[in-house]
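One structure, pasted below without further comment.
All protein chains but one are shown at their positions in the complex.
For chain A:
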Amino acid sequence: MMTLTRPLPSWINLEALLPYIGTLLLILGASTAFPQVLSLDYLTQQLQIAAFLGVLATGATIVILLGHIDLSVPWTLNGAAIVATAMAGSGNAALIALAIPAAILFGAAVGAVNGLGVTILRIPSMVWTLAINSILLGLAVLNTGGFNPRGESSALMSWLATGSIAGLPVSFLFWMAVSLALALVMTRSGFGRYLRSIGYNEKAVYLSGVSTRSVVVGAFVIAGVCSALGGVLLAGYANQAYQSMGDPFLLPTIAAVVIGGTSILGGCGGLFGTIGGVLFITILNSVLSVAQISDAWRSIIFGAIILAMLLFQTLRRGGRT
């Protein structure tokens, strides 16, 4: 039968829309008790804050689609922030200009080490990236002497994190640009197709003559760069780098990706859902703090709502796994 409307693109499905619906319900529900939640100021501020988690989750999505996981996010982020602020705070114009590229390079290098350990030594990514994370922690402690690192963010970093264009936060636009760029890579390039296929069945992809090693390393490099960009944004926001600045982001990153409908086993899911997951988690956290709920209860409600979302996902699939 002919239909007049074009079918929706495949990346828009109920799985990926679920977190968006959840976010809307959260905002509407909270607005009954706290009307300020509907104000433009509040909502743009949430978009600005969501971007930090968003950039990290974008990279995490790529790795999780492969069926791997990157637990080195916290100190990759922290290391990149230390590198960027140290260079930006040096007073030398050339170094200031190179602050962000250097941070990105740092992230890419960490990602490459992660990817090489996972592909060549075939160490489970969960353990290898954990070990890399503790090495990065060690490097940071050695470098900064255990104190808060010196330095400051450059004007560009601050603008990226706190500036706004036409009423929209720059950090949000930056996050969207990163997501869009990676979404194009994922859908339009062979790399993106191989990535998903490896998540389904690495052996089959290898036997089809694909260099699976380079795809996996490439994915980890992308994730490392995303972590570094997250560090640049956070350092720009706080105007400094500080110890353990990345630790609170590790678990929300994974939660955002999974709530966005990406399977932790790899293969299915995508960046569109992740954006929804990030928005959901950011709004949830923010609403809980607007409601002045204690840390303890916030943690309990946070866990319970994530579980509820996941249960809803599996129930909707009706047993298909």
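Definition applied: a contact is a pair of C-beta atoms (placed from the backbone, for glycine too) under 8 Å apart; a residue touches a chain by one contact, two chains touch by 3 or more; residues count from 1.
One rule holds in what follows: contacts and distances are computed from a predicted model.
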{"item": "Omitted chain, identified by the protein name its UniProt record gives, among \"Autoinducer 2 import system permease protein LsrC\", \"6-bladed beta-propeller protein\", \"Ion-translocating oxidoreductase complex subunit C\" or \"Cytochrome c-type biogenesis protein\"", "value": "\"Autoinducer 2 import system permease protein LsrC\""}
{"item": "Omitted-chain contact residue, chosen from A:22, A:54 or A:117", "value": "A:117"}
{"item": "From A:134, A:189, A:214 or A:289, residue that would touch the chain that is not displayed", "value": "A:134"}
{"item": "Touch residues of chain A, complete complex, unshown partner", "value": "69, 71, 117, 121-124, 126-128, 130-139, 141-142, 145-146, 202-203, 206-207, 247, 251, 254-255, 258, 263-265, 294-304, 306-307, 310-311, 314, 319, 321"}
